[in-house]
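What you see is the complex with one protein chain gone and the rest in place.
Right after this comes chain A.
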Amino acid sequence: MSSLQLSSPPVMRRTKRQWTGWMFVLPFLLVFALVLVAPVIYAVYLSLFRDQLVGGNAFVGFANYVEALTDPNFWDSLGRVVLFLVVQVPIMLLIALAAALALDSARLHAASFFRIAIFLPYAVPAVVAVLMWGFIYGTQFGLVGSFDKFFGIAFDPLAPNVVLAAIGNINTWEFTGYNMLLFYAALRVISGDLYEAAELDGARAFQVIRSIKLPALRPAIVIAVIFSIIGSFQLFNEPNILKSLAPNSISTFFTPNMYAYNLSFAGQQYNYSATIAIIMGVLTAVIAYIVQLRGSRKEL
């Protein structure tokens, strides 16, 4: 083998080198194919079939998709996560952005303590976050209960009309610090020359934020928005765990993911469940893709 290599012309050597990249990428791709590509293909396959009383498992084309798109439960769940997306995500990202700018301004006392402490909730498992907030929300013996008693009111954060806001609060608590750090990391790599030039021009702090910091933050903001869209559309953990504390406020089709889950595990409707999962996956990917395209353009 080695003698062959010695005598082989340079072109051959380059060809051989070209394939070594595969050696590094292949292990990832093999597992990737098993746990990502195969389930997608299998779900698409499932979504085109249906278990029928007569004839058993039969090919039904897009009938499951038609059913999903005319299913009020599906639209109900989709509407809820869209509402969540347009309310919770801007609030969370604006707080995170303001916090990152404050950290970067070098005008905070004990800035590194703030940075770590505000980031800390990200490390807390969703289950624990929901259990803590769930107990705090309790009107019987939770903090909200103490609050209600003190003011003589009967506010219940887990009531059907406000439970989505209660979940939004839990998500904001979990992910504000994460987004703050994402923005802060992007701010740290801005060249000091830009600030010096701005200073020479006599730019004020808000002008520096508008003309230097926000443009530099654009890629980080695009990433944060994409992750938040994914997080909203795929909302599952928080409502599912909160359900045991608020069974009357959270239905089995509270979010599309909960609907897919309950169709599979309570209803045994695997084909229909796979259909919902595919629709949501495609929808999420398309919207994430549009945000990325718009975000990478120079003008918004």
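Assume contacts are C-beta pairs under 8 Å (C-beta built on N, C-alpha and C of every residue); 3 or more make two chains touch, one makes a residue touch a chain; residues count from 1.
Quick note on the criterion: contacts and distances are computed from a predicted model.
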What does the UniProt entry say the missing chain is called, choosing from "Ferredoxin", "Carbohydrate ABC transporter permease", "Hydantoinase/oxoprolinase family protein" or "Fe-S cluster assembly ATP-binding protein"? "Carbohydrate ABC transporter permease"
In the whole complex, not just what's shown, which of A:Gly61, A:Pro219 or A:Gly267 touches the removed chain? A:Pro219
Among A:Leu85, A:Ala99 or A:Val225, which residue is in touch with the absent chain? A:Ala99
Tell me, which residues in chain A touch the chain that this view leaves out? 17-25, 27-29, 31-32, 34-36, 38-40, 42-43, 46, 95, 99, 102, 105-110, 114, 116-129, 131-136, 140-143, 146, 173, 176-177, 181-182, 184-186, 188-189, 191-193, 195-196, 199, 204-205, 219-220, 222-223, 226, 230-231, 233-234, 236-237, 240-241, 244-245, 247, 257, 260-261, 264-265, 270, 273-274, 277-278, 280-281, 284-285, 288-289
